[in-house]
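All protein chains of the complex are present and in place, except for one that has been dropped.
Right, subunit A next:
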Amino acid sequence: MVTSIIRRLIQALFVILAMTIIVFIGVNVIGNPVDILINPDANQAERARVIAHYGLDQPIWKQYLMFLQGLLHGDFGDSFVYGRPALGLILERMPATLELAITALGIALVVGLPLGLYAGLYPKRVSSKLIMSASILGFSLPTFWVGLMLIMVFSVELGWLPTNGRGPTMELLGTQWSFLTGEGLRHLLLPAFNLALFKTSLILRLTRAGVQEVLPQDYIKFARAKGVREGRIIGVHVLKNLMIPVVTIIGLEFGSLIAFSVVTESIFAWPGMGKLIIDSINLLDRPVIVAYLMMMVVLFVVLNFIIDICYTILDPRVRLDAKA
């Protein structure tokens, strides 16, 4: 177990290193920040000074090595726009995004899993067919449109919920959280629901498909032949087999929830990382873009590792020690 964890860590390091190269080159290809950073009226001497200040006059491999050197000290460079360390900027915004993503995932699980189970167990019922049709909507309606509709209905027409921002926050463990105040919770509700809609449909359909795959298996019939109660067959025999694909998807989708919460954050003016990255891309703020992408790589690596550990708990046939 320990050796496999070490092996995984080394693999992760290589993944991260490979990603730094891709990210660094990619960001250098998409445009020259000099055009945006420097006042068009600036004279040659001023231009040269700014370029030299950011190290943009160096060849790209040298810039990359300097970047790597900084990375070893946990320094992604200063943001061109804010003039502050890029990593600090991102970490500042992270709790807002995490809060949103975790709430959305919670909604998706609490709604999607039971509904999917129901639709899988009673596929012929009208209610199941309604659930499945609704999930197609949840799947195919674009997030930004649903977000706007939510604002229209719940904020503009009914006036129940606020349209934007995090609302008042409360400090816990050194960071600010919305869900600790009633008003903050009200702010959280709409964006979290908007973000959760797609994932709910995904988990719902996955659960239903899983139930229908597991139910006809011989071992379910054999459990019935043993006289095991129906509740236990569903709750233990079906559910435990079902959790294997569901956990995979939850893990991967949690990453994408964080990485792609951009749309929802923009619509609800949620001050998270998604909004920061969109602004940074618009301004070609290289250090922030690179730092953000690196954070996402680390996030996915960590999530995958957690999923693998969950597998070994759920599925006895999977062992990390097994020679791959």
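Just so we're on the same page, a residue touches a chain if its C-beta (ideal position, glycine included) is under 8 Å from a C-beta of that chain, and two chains touch if they have at least 3 such contacts; residues count from 1.
Simple rule for what comes next: contacts and distances are computed from a predicted model.
Trainee: Looking at UniProt, which of "Multicomponent Na+:H+ antiporter subunit C", "Succinate-CoA ligase subunit beta", "Glycine cleavage system H protein" or "ABC transporter ATP-binding protein" names the chain we cannot see?
Mentor: "ABC transporter ATP-binding protein"
Trainee: Out of A:Asp41, A:Glu157 or A:Asp218, which residue would touch the omitted chain in the full complex?
Mentor: A:Asp218
Trainee: Could you tell which one of A:Arg7, A:Arg49 or A:Arg232 touches the chain left off the display?
Mentor: For the chain that is not drawn, the touching residue is A:Arg232.
Trainee: Can you name the residues of subunit A that touch the chain not displayed here?
Mentor: Touching the chain left out of view, subunit A contributes residues 216-230, 232, 236-237, 240-241, 244, 314-317.
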